[in-house]
Each structure stands twice: as structure tokens, then as C-alpha cells.
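Removed from the display is one protein chain of the complex; every other protein chain stays in position.
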Amino acid sequence: MLMAMESRRHLLDTDGLSREEIQELLDRAKYWKQQGKQKHALGAGRFAANLFYEPSTRTRVSFEVAEKRLGMETIQFNPDTSSGVKGETLQDTMKTLASIGVEIAVVRHAGVGVLAELAREDLGLSLVNAGEGNGGHPTQALLDLFTMQEHFGEVAGLRVAIIGDIHHSRVARSNVWALKTMGAEVVLSGPASMRDAQLEQHAPYVPVDEAVRQTDVVMMLRVQLERHRETIFTSADDYLRAYGLTGKRESMMQPHAIIMHPGPVNRGVEMEDRFVEHPRSLIFEQMANGVWIRMAVLERSLEKE
Amino acid sequence: MLMAMESRRHLLDTDGLSREEIQELLDRAKYWKQQGKQKHALGAGRFAANLFYEPSTRTRVSFEVAEKRLGMETIQFNPDTSSGVKGETLQDTMKTLASIGVEIAVVRHAGVGVLAELAREDLGLSLVNAGEGNGGHPTQALLDLFTMQEHFGEVAGLRVAIIGDIHHSRVARSNVWALKTMGAEVVLSGPASMRDAQLEQHAPYVPVDEAVRQTDVVMMLRVQLERHRETIFTSADDYLRAYGLTGKRESMMQPHAIIMHPGPVNRGVEMEDRFVEHPRSLIFEQMANGVWIRMAVLERSLEKE
Partner (left out) sequence: MLMAMESRRHLLDTDGLSREEIQELLDRAKYWKQQGKQKHALGAGRFAANLFYEPSTRTRVSFEVAEKRLGMETIQFNPDTSSGVKGETLQDTMKTLASIGVEIAVVRHAGVGVLAELAREDLGLSLVNAGEGNGGHPTQALLDLFTMQEHFGEVAGLRVAIIGDIHHSRVARSNVWALKTMGAEVVLSGPASMRDAQLEQHAPYVPVDEAVRQTDVVMMLRVQLERHRETIFTSADDYLRAYGLTGKRESMMQPHAIIMHPGPVNRGVEMEDRFVEHPRSLIFEQMANGVWIRMAVLERSLEKE
């Protein structure tokens, strides 16, 4: 007597989206941005639950703001005080939430493939990936593309460098899929120990100076210092000099080229402190645009009533 | 200069409710369900606080959805970051919340009798029991009755088996009071070590096979494996074979009989995995109905303005 199977509008990762679907999301984000800071009626009386099994500020708050701007009701789900501690599976938690009336579950989880696994069965709600281990972070990639499109007019034809810990980066992965789909060129760079053989089948690896010099967009990735500091490089300064955005590298950038970063920035590691608020930096625009993209993503996942 | 004494509409347990009161709650739940997934004006501008001192998913979220569907504002009270850590008593916390404008406190607590103790004094707000130790869980019982009534037409005359850890179950206790009040027959079953002498004054204990064979409703209780596994039975399989819903027992059930469980189910312990989503199972209907029953309970506790 479970609810009948229906097709759901999940957002698992960018590699599942066609060029038309991505363009539709970018267009809808533009629409929502043009509407400004008002509360809409689209989601009135409809519930989203935010399940963050890993720490987050910008993504969690951004989704919550997006949900509320759409007029949705939001449920903040705290894994530490839920029935997960009684051994309930994630799958049963989803079915429970769906039965109670939740239509969209926004999930951040450490386990790569957890969402794809969940999506195999009809859970009664739509899943939105808010960052999954080293796997994917599709709304981050979409907001990055939206920010590029807004700045340059279109994404097709742009040359984008993604620099840093490529191997462990869900942001890199989702951006490569989305950027290639939209017709951008991507190069990867960073420490040799952080290269990713699989991704390099889609985007070539080049030295940092070359990456910075040849591209329209210099996207620096967050280094998880806590993991790598001791083993790979001896200090933040060493990382900055070898792979970060120093004054010298910024001066190599093309005059029109921009700086991006998914945040939070380790100031003085991925880039010199001053570049975070630099005229070339679109880091705060990225954060602001995250709300409009997430409104578009949520809108797509809301079932027709 | 404290607020004047007024009568409050607490919901402490089902044993304090008359047949008329229970029927009124079931009728109001039906009304709210018929209204569907909209946001109502009844609770506009009025505040409920949810204080969960023990883990919960379905009950906590269900109350939050119910509050928001009624149009109420909700306060999520996190015991770990409250003044409770400064030594404030629960009674003073309630008076504080009432002074700030909270009209209903939904409380889950480990301590049996805590709510009754609180209710002795006028706190300035209405208390709703959302599960109290091994004591009572009235909204669970009410949603169970609502689900039975919806399925069978009426609760009076139904034969209901409650099977499992009777002694430690607040669900069993609240269901026995409510079912008996409404004119249903109840039998109890489960491991001898989990029998409850007091409850058996109201509902006889019978062997599991007999309980399954003779009743219209087979309600399996959650086994708290973490407590009992080592001491009482050596494995989940053993429990399933001895007291759970196996295929053999399901085939003994009357053709029209249904399966219920308050959740979360330990799949493969209280019942074979396949019975959770089985045509006989109303487990997800129970969860869905929880929202409508809680709307009825909250409506009852909202003071006239």
C-alpha cells in the first residue's frame, strides 16, 4: 500500500543533465534573480527537508534561503538527534519524510554514490545533491556556470582553469561535466599528488603558470589543509608559492580574466588574502548567485500538483 | 505578577481522554486530511516550541509539519545549546517560553511522569506529550486509531494484537488505553521477559501465533536491539523466528487483517523486510496520518483568543 511509483525530478549530478537542461536551469536562475528579494507563492504549503550529514554554511543557508524565497516550508534535519541514531537506514528516513509530506530532500553526505543508490527506488520525494563526498556538487557547478554566463554573456567557448586538489574535489568533478556539456574548454592544474587520472580523460593537466595565463576563468579549489599539510607540503606558504594565486601569477592573467573559488577560502593558501575581495574576484557573486540557482533547481524538483 | 491561572488543554496521555474526546480528535484529523496539503490560517502568528530531549525523526518532523500546516510559527528548541546546560529546570524553561509568547510546548522526554509533574502548576502554555520514556505516546496511539478507523470504518469491535517488548513500550501503553476506551479488544504478545503485569490487567497475554491468527490488526512493536540483544536472545534472526512476523505467521493472518508498526522498523527483526511495503502494511499510512492527528491535537491545545 505504498504510494504508486512516479517519476521524480532528482538532481544527482551534472553528468546527468543535457545542454538544454542546464541552459533551462541557468535561464530560470536569471528569472528568479530578476524578481529580486521577494517571497514567491510557487512553493506555498510545500515542504523541503535539508539533511546535512557534513558541516556546511554557504550551501546549507543558501538552500534554506532559496526554499523560503520560493515560499516553501523548510525542515532542518539534524542527523545527531534523528532516528538515524536508532539505526534507521537513510532509505527509510527518506520514505518516512515523504510519507509525512516532504517533497524534496536536499542531502549532503560523505558517501560517494549514496544518492544514486537511494534514487534506484521510488522514495516518494525528489533528491537534490548538496555535496557528496569526493563525488559531485552539482548546484555549486551550476552557480559557477551561472556566474560565468552573467559575466561573459555565455559559457560556450570560455577557457576555464580548475586549480588545486583535483582528485578530492567534488566541485572540480561537477564543473568539468557541466562546463564540457556547455561547450567550454577546461584545463586542470595543481600538485601532482592531487591529479586525477579519470578527470584528465576529459580535461588536460597543465602547469599552474600556464593554466593561469591561458584562461578566462581561474577557479582555485579549497585545499583541505587538515588532511594534507603534514604529508604533502610543509606549510601554507609553500602551497601558495607552488600552486596558489600569488601577485606574480595574478599579473600573468589576461586583463579580462576572473578569479573564482567555491569557498570557504583559506586566505593566504589558495590565494593571497587581497585577491578574495579583488576587482577580478567573483567569489561573493558566486555565493549570491547560489540562491537563484538553487531556486531553479528546487523549482525543477517540485512535483506538478 | 505572574500570568493569571487559566485552564490549559494539555495532552498528557490517552488515559486522560474520554471516548467523546478521542472521537472528536479522530473527526478533526479526518477534516484536516480532507483539506489536503494547504497552509491554514488558524494558527497564524501563534507559536509552538518543540522540545525533544531524545532522538526522533518521524514524530519531530510530523509535529513540525502539522504546526506549519496550521499556520503556526515553530521554535525548534535544542536542549544541548539551551540554558538547561546552565542548570535551568524544565519548569522554568516552560515559564520562560510562555512569557516569550509560546502557547504550546511539544515535549519528548526520557523521564516518566515529567509532564504530569509539569502540568501540576500553571506554566502559561499547553503541554503535548510527544513520547515520554516508557510512559506514554498519545499522538502515536491516536494516529494508530485514526489509521484503523480509516481502514475499517470504526475502531469499536476491532481485535488488535500488540506484539513485542510490551513492558518498555510507551506505544503499547497509550494504545491499550485508547483502544479499550473506543471499544476495541486488545491482546498482548511477545517474549515472556518483556511482559507487563500492569497492562495485562487490561489486555490478556496470548502466544504469538494465536495473536496473529485471531486479530484484525497485527501491531508489531520496535525492539530496542541495543538494549536486549546480548542478554535476552542471541540474534535478530532468533527474535524474528520466535516473535516476529515471518512468512509463516503472515499466512496465518485473516485475509482482511493488516500490519502496523510505529517505526522505525528493524527490517528482518520485528518482521521480514518484505512486509514493510506489503499490501497488508499500513506503516506508511500511519506516518502520513500522524500529521493530521497532530493538527487535531494542536488545534485542541490552542487557546481561544
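A and B label the chains in the order they appear, each numbered from 1.
Just so we're on the same page, contacts are C-beta pairs under 8 Å (C-beta built on N, C-alpha and C of every residue); 3 or more make two chains touch, one makes a residue touch a chain.
Since the model is a prediction, treat every value here as computed from it, not as a measurement.
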Across B:46, B:222 or B:278, the one contacting the chain not displayed is B:46
Touch assignment to the omitted chain, from B:93, B:189, B:281 or B:301, lands on B:93
Missing-chain contacts on chain B, rising order, are 1-3, 44-47, 49, 73, 75-78, 81-89, 92-93, 95-97, 99-102
Could you please point out the chain A residues that touch the chain left off the display? 37-39, 52, 55-58, 60-62, 64-65, 68-69, 76, 78, 225-226, 263-267, 277, 279, 281-282, 284-285, 287-288, 290-291
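One rule holds for everything that comes next: only the chains that are shown with their structure count from here on.
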Cα centre of chain A to Cα centre of chain B, whole Å, reads 40
